[in-house]
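Here is the structure we will look at, set down as structure tokens.
Presenting chain A:
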Amino acid sequence: MELLGIEIPVFSWQTVLGSAVSGVFLGAIYALVALGLTLIYGVLHIINFAHGSLLMLAMYMVYFLWQHLGMDPYLAMLVVAPGGFVFGYLLQRGVIGRISHGKDEIILLATLGISIVIENAALFLFSADEKSVQVPYDLDGIDLGVTYVVYPQIAALGGCLMITAALWLFMARTDTGRAIRAVAKERQGARLVGINVEHIFAISFGIGTACVAAAASLLAPTYAVHPQFGYLFVLIAFTVVVLGGMGSFTGALLGGLIIGVTEQLGRLYLGESLGLITISAIFILILLFRPTGLFGQRLSQ
Partner candidate 1 sequence: MLEVTGVSKSFGGLKAVAELSLQVERGRIVSLIGPNGAGKTTAFSLISGFLKPDQGRIRFEHRDIAGFRPHAICRLGLVRTFQVVQPFATLSVLDNITVGAHTRIRQRKPAAARAREVAELVGMGAMLDQPAGALTVAGRKRLELARALATQPKLLLLDEVMAGLNATEIADIVAVVRDIRDTGITILLIEHVMQAVMSLSDDTHVLSHGRIIAHGPPEAVARDPQVIEAYLGHGAAKRIARTRGADRA
Partner candidate 2 sequence: MSKRDRALGWTLLLGLLAAVPVFIQSGRWIDFLELTLFVAVMGQGWNILGGYGGQYSFGHALFFGTGAYIQALLQFKLGWSPWVTLWFAIAGAVLVGCAVGYLSFRYGLRGSYFALITLAFAEAFHVLARSLISVTEGGRGVQLPLNQDPGQAVASFQFTFANPFLQSYGFYYTVLFLFVLACAATWLMERSRFGAQLVAVRENEEAAEALGINAFRIKMGSICLSAAITASAGVYYVQKFLFVDPGIAYGPGKSVEALFAPIIGGLGTVLGPLLGSAFIHIVGETSKEAIGHFVGDRPGLDLILFGIMLLLVLGYMPRGLVGLLETAWMRLRADKDGPNA
């Protein structure tokens, strides 16, 4: 088949369906990484370039827990997620908040600077070697006919759904959640009614980091970690956040799945390399035609 001079290959329906299904599982991973980012973006309105580095750092923590204590990576979530929260809280309160003077361009450079420090600290401390967690159930799974789905993939999808639900409940039901939403919507107003905005910023950054740490424990059985690992997901995570709507968890979940499936089908038909253009294309089109994303509210700037 040919379209506009580009040869479009024809595949059996099993392959197409298999590709779409694998896209769902890949999309779950994207959503996992994007969940933390969307919160930080939604509340602080900053493009956090350190997000990938934080993911990488959390992956190392999961790896070391497995390596030295034999801790299962999923169990490690109970350690790395709270650890991520504390780290993120301190990072925002102690570094980003302190040096940024509230200026966007400085926040941007600050997150870039932090990612330089974290990445090279990882290189310095952990060396450039790839490290991978090996779990005995790595290859076990379910044969869906069109494709084989292994337990780590199912866990990623399940974990993604659970974390989304938990975040949603947290935001809807708790006082802190309400305060975060208030700050996200109306910073000055929130300040006037007595909310400690700096604290809420740091809490949000902490939760965002905890999310990315949880994501790390779900990615660990599939991916090897190295100091440059974060780059694999940063751009996609931004795309997912924008597509879903900044600050929307359901948006991040659905956005992740949509991008996962679109990317897989794009790569199937356009080739693995050119197929990636689908991600940039979605990104650009969403920004142009619906910058608030699928579920975002109208945010100024």
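Regarding selection, all candidates are chains of the complex that A comes from, given by their letters.
Throughout what follows, a residue touches a chain if its C-beta (ideal position, glycine included) is under 8 Å from a C-beta of that chain, and two chains touch if they have at least 3 such contacts; residues count from 1.
No experiment lies behind these values; they were computed from the predicted model shown.
Undergrad: Using the touch rule from the top, find which candidate among 1 or 2 meets chain A in this complex.
TA: 2
Undergrad: Which of the residues in chain A end up touching candidate 2 in this complex?
TA: Per the stated touch rule, the residues are 45-47, 95, 98-101, 103-106, 108-110, 112-114, 116-117, 119-124, 128, 227, 235, 238-239, 242, 271, 273-274, 276-277, 279-281, 283-284, 287-289, 291, 301.
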